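Only one protein chain is missing; all other protein chains are in place.
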C-alpha cells in the first residue's frame, strides 16, 4: 500500500516517542507555523565550538511534522554546523524530488524514512517544518547557513 | 439601410440646428453626464402656473444626444407638467422597447423619429440624456414627476 | 431512503467524476464546503460567451459590445432573480472574500450611518471564517473602532445570552455567518438581526455556506448585505456576489477605482457612477458572471429545497454512521436541528492531516485542519478537524465510502 511508504515504522515510532521534545529554554526561541494546517513548532538551540547543542523543540501537528522534527533533532544534535547544513540540504533536496530521490542514508540516517513524503506535495511542508525552524534558529544563533 | 432608421432626417436637422440651446440662466441648473462616452448636458427651466417655461440647455455629445435634447426641449416647452410627464413616459417606454414600440406621434411629435435608437442599446443612454436632465430639473423646480 | 433528486443524472453532468483518483479509486468528493465541482452547463456557458459574445462591456457601441453587455447584464438579472432582489443591487466581485473587504473598506471611507470611526463598535462571532473576521478586525485596528463578538457554544450555536452587551448603541456593523463552514451549525441570526436594527446598525450576512445549498429569503431575513462565492455554487472561480440594499449602496464610497465606475474625472478630482457600476471598476469578470448565471439556473432547475432536503438526508445518514464508530467524535451539532450538510469530526487522538491522508487512499476528498476558522478551532480546544461536506451530486454510496475510510483511518493507526 502506497500509504506504508509514507507512514514508515520509524516515523510512527518517532511520532509516538519524540526525541528532544520538551520546553525550549534557549534565549532565542523560534516559532514556526504551517498556516495551511495549523501545525506549530517552537525550537531553541545553542551553537558551541561550531557544534549544534541543547536542541529542544515543542509543537503540535501531524505525525509527519512531529516525527520529522524528532528525527531532525536527533540527527543534527552534536553535529558540526557544517555537517548539519549538509543534512539540511540533502533533506530539502529529497523533499522536493516528488518521490524521485531517496536521499543518502549516510547523511540522513533515519530521515531517509521520510523519502515517501515527497510523493505527497501537501505533506512536504509538514516534513520541512522542524527543519526550517532549525535553520532559522541556527542562523539566529550566528551560524552561516 | 438600418442606419437610416437611426439617423432620420429630423434628427440630423435638430443636430445641426438645435432648438432651445444656449446658456442656461435659471437658478437651478442640472448637469448630467453619460460617463461611457463623455456626453454632457446642462439644463435649466422654470415652472410657472404648472407649465414648463424658459427651458434652455447646453451640451456636447453625439448627434443622437444633441438632437434628442433639442427635440425634447421643443416638445415640453410651454406644456403643462402633466403633459410633459406623459411625453417623458412615452419616450422612455419607446426607448426601452428594443425597436418594438414606435411611440405615439400625437404625444411625441418629432421624437418618434428617435424610435430607431432603441434598436441600438449603446445609444439609448444618449437619447435619454436630455430627457433625464429635464426630469431632474423639473423635480428640483418642485414638479412631481 | 429515497432521493428527492436524480443524483445519477446530476452526477453525469460533472465530468470530474470520471477522473480516477490515487490507486484508480473513484472520486468521493466531500469538500464542496471549500469549492464545488462544475457541471458542463457552466463550462459551456463560459465557452459560449468567449466564442460568440466576447467584447468589453459598457464601452463600445459596436454590435459585439452590445451583445456582451446584454450577456453580462443578463447575468446580473439572473442572480437578482435567484436572490429575489433588484438587479441594480447585485455587485459582481471576484469572491466573497473581496465582497467582505469591499464592505469594510467602503465603510472606512464613507461617512454618516455607514462610516466607521474611532469608538464605533463592530460585531462578529467566533464562528466566522477568516474572510468574515479579518476585514473587520483590521478595519477596527485601522480606525480605532472596537471589535466585539458573540461567543460560540460547544454545539456550534452562538451564546446570545448577553446580546444587549454585545450589540450596543455604539454598534455600527454586525457581520455573522449564515452557517459555519467548519461545523455546519446555523446560528440563530434572527435575534441578532433584530438587535442590530434596533440600534441602527448594518447587518451583513456571510451566505457562502447557505446560498448554494438552500433557499435564502433575503427580504424575510431583513438583512442589509449578503455575500456568497460563485465557485461554491457550481459556478466558475473568480466570481463572487455582493447584494446590498440600494439605498445603502448609493451612500457608499467606492472600493476599487478605475474605468467604468466614474461619472467625471480630472487629474485632481473624480465623481462616481451610481451603484452597481460604482463598485465594478475595470473590465469586469464577464465570462464568470455568465457562468455563474448558468450555475444558478442549474441549481434552480434542480430546486434549492430539493437540494437542501437531500443534503440533510445525507447528513443524517453520515452522522449516524460516524457516531456509531468507536473512537470517532462528531464536533458541533450532533443532530439535524439548526445545521446544514457539513460535518466535522475527530478520530482518537489522531491529527486530521493523518486521517485525511488515509481517507484519500479510498478516493475520499475531505478537508482537514482549521478550515480558515482558527479561532473557532481553538475555542474547541482542538488543532483541527476532518470535515465532510455534501452537495447535490453526492449519494448514499459516497457516505458509505466515507464511513469505510474513517474506519480505515482509525484502524491504520490503531494497528501500528
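So that you can tell them apart, the chains are marked A, B and C in the order they are listed, and the count of residues begins at 1 in each.
Just so we're on the same page, a contact is a pair of C-beta atoms (placed from the backbone, for glycine too) under 8 Å apart; a residue touches a chain by one contact, two chains touch by 3 or more.
Not measured: the values here are computed from a predicted model.
Asker: Looking at C:96, C:328 or C:402, which residue reaches the missing chain?
Answerer: Of the listed residues, the one touching the omitted chain is C:96.
Asker: Hey, which of C:5, C:147 or C:221 is the one touching the hidden chain?
Answerer: C:147
Asker: I'm checking contacts with the chain that's been left out. Which of C:320, C:378 or C:416 qualifies?
Answerer: Result: among the candidates, C:378 touches the missing chain.
Asker: For the chain that's not shown, point to the residue among B:6, B:72, B:88 or B:114 touching it.
Answerer: The missing chain is touched by B:6.
Asker: Touching the absent chain in the whole complex: find that residue among C:114, C:133, C:158 or C:319.
Answerer: Reading the full complex, the residue touching the unseen chain is C:133.
Asker: Mind pulling the chain A residues that touch the left-out chain?
Answerer: Output for chain A: 33, 35-37, 120-123.
Asker: By the contact criterion defined above, which parts of chain B meet the unshown chain? Give residue numbers in ascending order.
Answerer: Missing-chain contacts on chain B: residues 1-3, 6-7, 9, 12, 36-39, 60-64, 120, 123, 126.
Asker: Could you pull out which residues of chain C are in touch with the chain that's been left out?
Answerer: Contacting residues on chain C, toward the hidden partner: 15-16, 19, 21-22, 27, 29, 31, 34-35, 37-38, 42-43, 46-47, 50-52, 54-56, 59-65, 94-98, 100-101, 105, 109, 126, 129-131, 133-135, 137-138, 142, 147, 149, 229, 231, 236-239, 255-260, 262, 264-270, 281-288, 353, 356-357, 359-360, 363-369, 372, 374-375, 378.
The rule we apply is simple: only the chains that are shown with their structure count from here on.
Asker: Would you mind checking which chain's C-alpha centre is most distant from the centre of chain B?
Answerer: It is A whose centre lies farthest from that of chain B.
Asker: Taking each chain's centre as its mean C-alpha position, how far apart are chain B and chain C in Å?
Answerer: 45
Asker: Could you put a whole-Å number on the gap between the CA centroids of chain A and chain C?
Answerer: Going by mean C-alpha positions, chain A sits 37 Å from chain C.
Asker: Which residues does chain B have that touch at least 2 chains other than itself?
Answerer: none
Asker: Would you pick out the residues of chain C that each touch at least 2 other chains?
Answerer: Residues of chain C never touch two or more of the other chains.
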